[in-house]
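Structure provided below as structure tokens; questions to follow.
Right after this comes chain A.
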Amino acid sequence: MPVAIKENSAQHWGLRVLGVAAIVFVAYYLYLTAKPSTLGSITDATIIAIAAVALNLLLGFNGQISIGHSAFAGLASFTAGYTVSAWDWGPYKALLVGIVLCFLLGVLVGLPALRLKGPYLALVTLAVAFVWPTIAAQFLDKTVEDTKLPGLRLSPPSWTGLKGNREDRAIYLYWLGLVLLLIAYVAVRNLRKSRVGRSLVAVRDNETAAAVMGVNLRVTKTITFGISAGIAGMAGWLFSAKASTMFETDFLILESIIFLLALFLGGAATLTGPIVGAFFYFFLDKYVKDHAEDWTFLPGPLKSPAVAPFLLAVLVIAFVFVAPFGLVGYVKAQARRLVVVTPRPLRQVAAADTTTTT
Partner candidate 1 sequence: MLLQYIINGLSTGAIYSLVALGLVVIYRGTGHLNFAQGEMALFATFGAWWIYDHGTTMWFAVAIASIFAFFGGAVIEFGLMRPAGKKSPLAVVVVAIALFQGMNSLTTLLYKGSADGLAFQSLFPNKPTDFWRINGSTIWKFQDIGILVTVLVLTGLLFGLFQKTKIGLAMRMVANNPDSAKLVGVNTNRTLMFSWGLSATLGAVGGALVGGLNTNITTATMFEIFLLSSAAATLGGLDSPVGAVVGGLSLGVIRSLVSNYPEEWWGSSYIGAETAVAVAFIIILVVLLVKPSGLFGSSRVERV
Partner candidate 2 sequence: MSVLLDVKDLVAGYGAVQVLHGLDLQVQTGEVAVILGANGAGKTTTMRAISGMISRKGTIEFEGRSLASMSANDIVRAGLAQVPQGRGTFTDLSVEDNMRAGAYSRKGGDVATDMKEWYDIFPRLYERRDQKAGSLSGGEQQMLAISRALMSKPKLLLCDEPSLGLAPIITQELFGILGRLNAERGLSILVVEQNANLAMKIAHSVFVLETGTIVASGTAAEIADDDAVRKAYLGY
């Protein structure tokens, strides 16, 4: 029998604090012990995680599919790369402007979503993702007159006590990535738990019914698209902050597909799913790439680092049948055997309200 604890009781808060403490501890421990290259990998995974969080808001909670998030990330990374190098902008100003640009482009792409359903919308986003590298190439060719853009070469601010060398830059980017991820997470979490979040889910589950209940479909769908694109822009900016040079080929559709697969692995429509999924995807991919050539159980042609995307695809398909709610959904289901959080009964809430008012 699982142990039952009440929502928001001391035990529940205890579990929450324990969880947060564990994450903070791991993050701090990695900062103390990990090599710069490992921290760099974590930052790479964080980029995917932020984009997956963005996609989760749109697909998981609002039911709109986008295969175009690579384009939003690409737009923000190019905006930063260009404004910082050509116009001498500060990198953080470029971040904010990049987010706003992505938001606007997101709203623009989301507009047809009002009229287009399911596969038609998927196709529009697919087109955006497909067109992005072409536009980026034209931009590089005609405006920058080069084949690449320089990265931001972000150096840590002086108050951090970090210097501009490689090790310290890796540490700074590591923390910066985690902070951006936290911002993205908190933004999506608060949205989800608010009244707006409930209307998002209502739209996902039944558009017409949601509209009848007074949800403004137009505003809800386009703004969600915009916010999701803006968050994806954060991921793109983080990429430009880490990269030494940027090319038109940095954000191809394949990147969008990785965001999607990471989200599904972790568990769509759960708050932590996209983050868990992104780290899982990234490091499993890396592990397979590093070790596949030594694996004797793989048949001849598959014994190559290139087997990684294949195995991950197989894993995602297996997940659909074994753990349809992703890793997070699976772990939650297992944890429910040990501990169950029971929601506060409604009457008790009402009673509490009357005691506070009287």
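The rule is simple: a residue touches a chain if its C-beta (ideal position, glycine included) is under 8 Å from a C-beta of that chain, and two chains touch if they have at least 3 such contacts; residues count from 1.
Per the selection procedure, all candidates are chains of the complex that A comes from, given by their letters.
What you see is a predicted model; the values in this text were computed from it and never measured.
Among the chains 1 or 2 offered as candidates, the one in contact with chain A in this complex is candidate 1. Taken in their complex, chain A has these residues touching candidate 1: 59, 65, 112, 115-120, 122-124, 126-127, 130-131, 134-135, 137-138, 142, 206, 208-209, 212, 253-254, 257, 260-261, 264, 268, 301-302, 304, 306-310, 312-314, 316-317, 320-321, 324.
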